[in-house]
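One protein chain omitted, others in place.
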């Protein structure tokens, strides 16, 4: 439905997009995820025709629209910040979008009502944007973008600047609207949680390039490279050294990890997610492959759980979650444990699998 | 150290602060937490002398400063958005703050170096604000506010607008700086996580009034009223009806809960946090007091866990967390369970304790 | 609010009050003098004729400046091109150029003995000492006001609103009419009103290009030379009233004029 090939955008010397390609199938919900400044918004504006790419093509619904003006592209656009017309009411905003596409006024009126009802805004139709709350404005903007019955719906970080509860509500609302209308959607965000929870498929951008693509689950559980692994979730970095080449074995804090494949270089980075770390305080460390004596650095409460940071013998800091408000303080001893299978090992940015921990083997044969 | 009594601020008809009182002891870290527009920033500006209160007094270090100009108040101020002087370097910004307090130039210079080193900014001392990253600017601003050796440090949502990893870093940095300097701190935020993790004590504001006060743990585990309970963490609302007065018993979905005290009115709201809900999919529902057959409405992935929403027989929607990427879809049956002791019961906004569930009693005597 | 009623504020206020006093003083003196004479009786036929000329020419000059100036303002606000700085300089030039110099320069372009002016004079359309000449002088001097103010107005319209409109299927011109112009309306109107004020008060360039037929300002000068200050009162009062109406209009629009950065 939407396909972008070799999209490149340079401003003077600065390359914002470097030959980016992506495609979205009809009815799919794809999220473009990446840190600030990675070129997400530029991609969206180039698709909509508001930024002229230096090179590359954009096609929508099978038609090459690279040289078409925005008004000939059939893109519904929702911006990061409010872009409702302030001189029109909610109803007029939606009707304005509808007008070029349907001259029949009665039908128009019905459709405006339907759209506003779809997001529960029928009662606020007569209000001007400044009389609406932030969440209400976002809802009107969402259906305004749908009013033209666009081939592609483009959403540029639509939840930015809203508070947590409202983000949660609107996230559900967007998912619901997508389910109902089945509109092909490209959603841009820097928020991993939004991306993981909303999308059929994720495209991860870094520095104007696609660095990862797949379902949320596949990317989260089997990240193709170090950037994707650390961007999709916070993780500790364990710096291990290669102590043997065949089989490749990396050592960290007295534990040895057997790697698969042949890693380039002898610096191996092992990434470990906080959720995969057990601890002796709760008794969750013992059953793990690897057990390390560590010291508490910091315990900070998050409500349902606390985030505890410990220092491993080699100085590495690891975070882990402990239920409730544990009685842990800086300097306390706390052993931590994890399973070798939960590690992501990277050599030179590329991933190599960890098959098992060596010490775990010894334990198996006492 | 800092004490505010009966602080009131009206703009025309609008009351922003309604006789607000709070005090912060020497060296304490107190957070003023509340939703947007509750009067947090106005309180801070009134303490610093930049807003003239309609009524009430402010005293700092035992001295009544209600009528003193800002320059005579010894408040260090960090704003929500960057307020570094753009025409000065990082070093000059800090030196400017220092100048009125210490005429000795050599000592000044040393202190500027110390302060910048405290937050790891010594290498960037010669840069202008626009050459610094968002996090670096915040760090300079933090020590600039400390340079005057203020009686009170006032922080107004200093982490707003930064991305998640940076917020996490700076949150730790602020805690560390407070530990080192021991400065009396009043921290304003609308973010529950920040408030819970940073503070010795929380003051919760709503609509210009104090609605809760205490340690993070006490407020989270024993919220005094419904606003505090739902503001400190997301929760489902179970609407129960009073079926007996003595003892007061509330019924919901075939379960009866024995309340303590005598609730006013017969509408009882029971709040339940997602973390306290078990489920049959993971086998965590069975050991609970209360078990309800429900239907999955939505499962959205959050990375380490998924947030699953189910509909109880009476139509109530409950959220719960399930590890990983569970194979749960809209319409699936999923039994949920929770313990009566984890419920917060409110009648007319005020809290009443839940002693136990009736059905649980029957189970005890089969 | 925050600043009011604190101690060292008076330094600024006192210095400012001196200038305000100087602005107010002639106003008070003039009204004091005027009430002494009886203006209505003193209106000469010359003054009447001048009023008609001004009230015909200034609106025409304003209309010309608006029709061509608003599109120029929009182009400057929304496009970047080579030589934009030069175009901006050209727009500001009539604003900072002394009006008599503007008049002299206009004469070298459209005077009776220049190619353009001579040709048109031959067709009976004299560009000097005619209402056409007055309009030309007023347009040259007053047009920058509407360009500059409208440009600032268009620049303050969020570009994403225009992008949203385009993506809904509206072309650039339709988007201008439905979105840009309504949202910049206040500033555009303020610019039009200021251009009118400048046009009707134009003196230096008009003196050079079209001393005849008289406009209100040139008539004031002629009456002053022949009859002193008192003779100027009726026309001066009329122009003062127009100025006050202009100020009222800009304040109503919510846009008192400023000369801020663009």
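Worth a mention:
Letters are used for the chains, namely A, B and C, taken in the order the chains are written, and counting of residues starts over at 1 for each.
To be clear about the criterion, a contact is a pair of C-beta atoms (placed from the backbone, for glycine too) under 8 Å apart; a residue touches a chain by one contact, two chains touch by 3 or more.
Being a predicted model, the structure only gives us computed values, none of them experimental.
Across the interface with the omitted chain, chain B contributes residues 45, 48-50, 69-73, 75-77, 79, 81, 83, 85-87, 96-97, 100-101, 144, 147-148. Not every partner is drawn; the one left out touches chain C at residues 1-4, 6, 8-9, 11-20, 22-30, 32-33, 65, 67-69, 71-76, 78-81, 85, 87-102, 104-111, 114, 139-140, 143, 145, 147-149, 151-153, 156, 159, 163, 171-173, 176, 186-187, 190-191, 194, 197-198, 200-204, 207-208, 216-217, 220-221, 224, 229, 232-233, 236, 239-240, 243-244, 246-248, 250-251, 254-262.
By definition in this document, only the chains that are shown with their structure count from here on.
Using mean Cα coordinates as chain centres, the one most removed from chain A is C. Taking each chain's centre as the mean of its C-alpha atoms, chain A lies 55 Å from chain C. Separating the centre of chain A from that of chain B, both taken as means of CA atoms, is a distance of 25 Å.
Among all residues of chain B, none touch two or more other chains. With touch defined as above, chain C holds no residue shared between interfaces to two or more other chains.
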